[in-house]
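The other protein chains are all here in position, but one chain of the complex has been omitted.
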Amino acid sequence: MATLKYLLEKEIKQFMRNAFLPKMVIAYPLMVMLVMPLVTTMDVRNIKMSIVDNDHSSTSQELINKIGASNYFILETLPESYPAALTQVEFGEADVIMEIPKDFEQNIVSGSATEIQISANAVNGSKGSLGSSYLGTIINDFNTELHKKSATAAPAMLQLLVQNRCNQFLDYRIYMIPALMVVLLILLCGLLPALNIVQEKEKGTMEQMNVTPISKTTFILAKLIPYWVMGFIVLTLCFVIAWGVYGLVPQGSFITIYAAAALFILIMSGFGLIISNYSATLQQALFVVFFFIMVFMLMSGLFTPTRSMPTWAAWVSAFIPPRYFIEIMRNVYLKGSDFADMYAKFLALGGFALVVNCVAVLSYKKRV
Amino acid sequence: MKRETVIKVDNLTKRFGSFTAVDSISFEVGRGEIFGFLGANGAGKTTAMRILCGLSIPTSGNATVAGFDIATQSEQVKRNIGYMSQKFSLYDDLNVWENIRLFAGIYGMEARDIATKTDVLLQKLNFESERNTLIKALPLGWKQKLAFSVAIFHNPKIVFLDEPTGGVDPATRRQFWEMIYEAAESGITIFVTTHYMDEAEYCNRVSIMVDGHIAALDSPNNLKQQFEVDTMNEVFQHLVSNAKRGE
Partner (left out) sequence: MIPFVAFIQKEFFHILRDKRTMLILLVMPVVMILIFGFAISTEIRNINVVIVSPNQSESVRQIVEKIEANEYFSVVGTLPSPHQIDRAMRSDRADIALVFDANFEQNASVQLVIDASNPMVATAEMFYLSGIMHAYFTNKLQGILPPQSIGTSVRMLYNPQMKSSYNFVPGIMGLIFILICAMMTSVSIVREKEVGTMEVLLASPVKPLHIIFAKMIPYFVISCVNLATILLLAYFVLEIPMVGSLFWLCTLSIIYIVLALALGLLISTVVTSQVAAMFGSLLGLMLPVLLLSGMMFPIENMPIPLQVLSNVIPARWYIAAVRKLMIEGLAVSYITKELFILLGMTLFLIIIALKKFKNRL
């Protein structure tokens, strides 16, 4: 173990002397934390509406005003006919068309049924469905208001009081920011170790190390520890940015996050080292890592909820370590969960850390 | 005078698929000997050397290095050898003393010993001014001399040199061989592969590998007599002309 000190010295000096790496440790978090939250919003806002009003009555105008007043829709134009509106959709100028039928007002007054036609561009599935849901709700409300005007003694109508907890103002950014920190750790702590050993192989210094009596564990540890430290620095930097720029502090305790991060970084670096052990060239290592990072990002629930997955995919995602860390980060930041709330997730991370790093040590072959 | 045996190789074989790189070779090397390991490219000399260093597992046969079995005790073997490879093997983004300190540390030397011995070494090499120079800034000849010094810094029983003087000018090569002689006198066994036939003349004994076999093994003088030629180069040409494996 005394040799570990010398190896660590070497790794840290090499890292610091690299023209590229230390800058990246600072630049990456800045870029990801400052730009990505602005982009990764899935709020369905700014839905471009095109309304075809065939009635031109005061009631239809009232409904149009109500829609225009909501935060979600932008009233583009009022085209003459449905085909004209459809052309707007085709050119991307409108997302949803609402067609108000002729005799709209007259039917309402006479108490007979009337139907509003909603057509949504559903190429972007969530935008289509949410857009039409919003619209449906507005029309429902409009309907109720009409009822209230007409009905004198209405019986108890449903009184629904909605309370949003954990993210009171439905801000998508504060949902994404804790998860984006995880993305950073995946990128830096997974990719860099993967490139590290391959680089030693390409330069020939790996062979020199292999004829020395260093134990496998010491060698792997010397590669892991610097990235571990780096991960903590990056994470801390993220906390500072989240607090300074977005005013975001975790509801729960930093200790919970750091404990989970300690395990998670070990997993990612160990994973990178395994790939490194099996790759002969940098290009190869890079592509294998890329492939996994891609799968990790998509299957971990970063952008889409894991609960929405079909059973088979949910099983796959159970074997994706970032999934657990993303959940822990979000839970601590937004809900203030503590260790007891999430012991199963911690257990999963611990298990992965153990397995991955054992494989990393075993797959490092000093002789062939 | 019978020297103490430090390398003992017995029917060592290495196959890669159907290709037999090293075909049942046997030899012994005594303590303090400078043992030249010659052969054309692809003759199997590098493979054989890698087996002895514990970098490669033999397909069959036995070998002991410094008294340890290479198949079962490769880590003990590594403790007792030094190695300098064909590719340049110091870290070029570390400076001179950092490289020395790193490798000495890996072999378990005490920090204080490392510091004093580094001073002595740099003084001897007349290299104190370059103490803080990054390796990549040094000329090749200096790098090689330094790599050799690092390979024997921890006083190994045996040092393996894989084409140590490739691409170096003749003057530096001579200095390099002086260092080798000095190491041998201090009791370190030198196991060296080389392309240069004049260097073969400097060895106590040479073995010449052809197609995975050892085609000849004796002192340079005896070999020249045996083949009735004047230089090692001619000995080599004579043996290699029958080789089946091309360059």
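First chain written, first letter: the chains are A and B, and each begins at residue 1.
Here is the rule we use: contacts are C-beta pairs under 8 Å (C-beta built on N, C-alpha and C of every residue); 3 or more make two chains touch, one makes a residue touch a chain.
Being a predicted model, the structure only gives us computed values, none of them experimental.
Chemist: Of the chains that are displayed, which are in contact with the missing one across the whole complex?
Modeler: A
Chemist: Specify the residue from the set A:Gln61, A:Thr77 or A:Thr114 that touches the hidden chain.
Modeler: In the complete complex, the chain left out is touched by residue A:Thr114.
Chemist: Please identify which residue in A:Ala222, A:Leu235, A:Leu334 or A:Ala360 touches the non-displayed chain.
Modeler: A:Leu334
Chemist: With the full complex in mind, choose from A:Leu7, A:Ile67, A:Val89 or A:Ile197 the residue touching the hidden chain.
Modeler: Hidden-chain contact among the options goes to A:Val89.
Chemist: Pick out the residues on chain A that sit against the missing chain.
Modeler: 20, 24, 28, 31, 35-36, 38-46, 48, 86, 89-92, 107-108, 111-130, 132-137, 139-140, 142-143, 146-147, 150-151, 154-168, 170-172, 175, 187, 195, 199, 279, 281-284, 286-288, 290-291, 294-295, 298-299, 303-305, 307-310, 312-313, 316-317, 327, 330-331, 334-338, 340-342
In this text, only the chains that are shown with their structure count from here on.
Chemist: What whole-Å value do you get for the distance between chain A and chain B if each is reduced to the mean of its CA atoms?
Modeler: Each chain reduced to its C-alpha mean, chain A and chain B end up 55 Å apart.
Chemist: What residues of chain A sit close enough to touch chain B in their complex?
Modeler: The touching residues are 2-3, 5-7, 9-10, 13-14, 17-18, 203-205, 207-208, 210-215, 366-368.
Chemist: Hey, which residues of chain B end up touching chain A in the complex?
Modeler: 53-57, 74-76, 78-79, 81, 83, 85-94, 98, 101-103, 105-108, 160
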